[in-house]
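Of the protein chains in this complex, one is absent; all others appear in place.
Entry: chain A
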Amino acid sequence: MNVAFVARVALIVSVAAFLAAPSIFEPLLRSLAPEGAPVIYRHANLAELTALHLGLTALALAASALVGVILAISVTQPWGREFLPLSRSLANAGQTFPPVAVLAIAVPAVGFGAEPTLIALIIYGILPVFENALAGLGRAPARALEAADACGMTRAQRLRKVELPLALPAILAGLRLAAISGVATATIGSAVAARTLGEVVFAGLASNNLAYVVQGAGLIAALAILISDALLAMERKAAEAFPV
């Protein structure tokens, strides 16, 4: 029952209240909007935009997680070890492209909408997942690996029963990083007509309406904080269950 817990509950309650009935918050935001301009964003349902934003991020996260973890497993196997440096530099290269550049390149290829955003999010999420999974797979003590072999596990059994459980906390840490940056990056997807909360921020910027900007940015920040919190809690649980 500490301060952090209370703050978290308060944040969840405010987000829920704002999404259910945005007009309650109108007095608070009134002073930020220009004279005579609307205070609450009404061009789309905010709850729906939030759901789309989260859905897009989650879909991308699932794809990056799958690719990142499979890649990390592959390059730690005897047959894949020589691809380790190559895959490292590829994943790093993915991270060095600014998301806007990825969007710009993806639009001519797949058109406007959610798809280019999804591509950028996936490419962006792979590196943190991959690097953390790699670190996690290296976390199993050498003696435990030898014991797994000596007990008669096949390579696949050793991976499933020893290496992956011990890597889980690190993999979750990677997912957390990817999720936070994904929530943020999805915002700019609205520049290429993906339906995300970025729409609210951009509308505010275009019409010089600070109230819109605060609504959009506030929601995005709150989502990032809550997702990070939830994943951090899972990470701690996993580290407790699978100590090294």
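Convention: a residue touches a chain if its C-beta (ideal position, glycine included) is under 8 Å from a C-beta of that chain, and two chains touch if they have at least 3 such contacts; residues count from 1.
Assume contacts and distances are computed from a predicted model.
Not every chain of the complex appears here, and the one that does not is recorded in UniProt as "ABC transporter ATP-binding protein", selected from "ABC transporter ATP-binding protein", "C-type cytochrome biogenesis protein CcsB", "Acyl carrier protein" or "Probable cysteine desulfurase". Among the residues A:I40, A:A91, A:A120 or A:L166, only A:L166 touches the chain that is left out of the figure.
The residue touching the chain not shown here, chosen from A:L84, A:A144 or A:A184, is A:A144. Within chain A, the residues in touch with the undisplayed chain are 141, 143-144, 146-154, 157, 161-162, 165-166, 241-244.
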